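Missing here is one protein chain; the remaining ones are kept as they sit in the complex.
Up next, chain A:
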Amino acid sequence: MENQGHTRIKKAQRSIKLYLSDSVRGSIFKSTPLVEFSKSPLNSDFSIHQNDDLYEVFTGGTIVGDPVLIVSTATNYQTIYKLLNSNSKLISEFRTKRNKKKLFKASSILKSNSSNLKSFIDILEFKAYLQNQSSKIFDTSDIPEYILKSKLYKGYKSCQIMIHEKGSPLIGAYYFDSSVGLRKNEIPVTTFSKLFNLVKKSKNKLFNQSQILESDIGVVGTFLAKEIELKKHSILVIISRNDFLPPSDIEINLFNSSMTFVSDVFQNILLTSLEKRKTESYMSFLANYPFPLFLDETPLNEAARSFDLSSTDEDEISIEVAEKKFIEINDSFKKNTSDIYHHQRVSLLGELLNTLKHELSNPLFGLKMASDLLQLEEVDEDFSSTVNDISINCNRCQTIIDNFSKLYREENINEIFNISDVLNETILLTKSESKQIPKQINFYNFQSDEDYLIKSNPTWISQIIFNLIINSCQAIKSAGQELSKNNIEITIIKKLEEIEFSVSDSGPGIPKKLRDQIFEPFVTTKEKGTGLGLSICSNLINKLNGKIEIIDKDEIGTVVVFTLPIDD
């Protein structure tokens, strides 16, 4: 082979000679200190030809045989240079900067390269491929499949990866066979350590099953295995063609170096999935946390942005990825917050109210029966009417308890109900907050009794109206005026394809600057508000396929309007 040992270093000191065939139109390739153009393919290190939408890169000016690199013409020329260059560039970096990280990369390339540029580029491609796919790999159990799908491991039939998260008692083993698919299982640490050490001690990483207990390994036949030690994980990658022929030295080399070379990609994937799991457990913690929490995402965000982006390209990519992930998580978090808090509020209150309902219902029922029993006695009218009062009030208590527990029922139901009844029941429930404030309900365009029957989720609608009325009451109270001079007006208009509800009050209104974000969680005008009420309303209305908005009012006060589609 042409560039062995010292030649490689020599090569690093000169620039790559590139020949561009006539088919490569335009002058998109520019010469740099590292790249010069040769006039003849014979004197060049690489020649680039265009074939439809692809650039094909051949070595030494030849266009016979397989190209060493194929990239789309859309690929930035810098990327192509980088791919062609990385060999010499990394070696030169290795010589100049004795930085640990670089040393790791360069040394793995030195090993991997072993004078074979073709396999070197294969490895680079493999890494680029894995890096590209890593955004799609959400679950670490998908890694074996992606490895088998790569060009480099085209001929292999099965792959197994065992991942030990340091400190965890069980090891996830993911086995993918191109004909069987994915199989997951868990193996104990002792088995894993035994395998890991066996692989670690082996020089050529080539095994057959007689060397390793067959039950521990999913792969069939002769296989290659490589151990990778990461910051928080130990990994074993096992790959097989499902046959018993030993692979060539080149293949063994390729496997060893490519796995070492992509270990940082594995690192990223594993850390991302670890982060994801952490986020999930935070989410479930939040969902079950019985008190409202305040989250301020800004400081974290700024920290992510002020990160030093000046180091190498790969660091940049990983920070970009991390930042992107962060923003994604943040966005989805925002979107889920209302859901989480609604769920939290409903489940906690639902549970409390359910207990209260059953604990109160029994004695109330006893009271009711006792009073009914007394009414059967032949007594004077005065006594009988007093007992009747007891009975009627027992019924009232029961209705209130039932309605309250209905308000916090967590059910996604769609049923026909009378909107007027639900509205009146709901207003009854706001009584403690709304007493002394005059309330008015107007129905427009409801002609027959049938018009009042709508198909939707009565619990949610009741929750929305309950929230809006409570908000109005609190706004009015915050202004400190005489309550009886204020009012809350609830208007329901039946339109052709939707029903419009509006709740308006004579309170101080919502400041203009908050109006755009008032439906977002944690935005509040109240001194002690959680800022969740309206975001929960908006979330529920979305689920009901309706819309909610704040209407600008010239004078003081707030009008919240929401619509619901009429469902036949």
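Simple rule for what comes next: contacts are C-beta pairs under 8 Å (C-beta built on N, C-alpha and C of every residue); 3 or more make two chains touch, one makes a residue touch a chain; residues count from 1.
Please note the rule applied: contacts and distances are computed from a predicted model.
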Exercise for the section: Just go with whichever of "Response regulatory domain-containing protein", "4Fe-4S ferredoxin", "Carbohydrate ABC transporter membrane protein 2, CUT1 family" or "Glycine cleavage system H protein" UniProt uses as the name of the absent chain. Expected result: "Response regulatory domain-containing protein"
Handout entry: Which residue of A:54, A:128 or A:370 touches the chain not shown here
Key = A:370
Completion exercise
Answer key for A:39, A:184, A:277 or A:358 versus the chain not shown reads A:358
Problem - Positions on chain A contacted by the hidden chain, ascending - result: 358, 361-370, 372-373, 376, 398
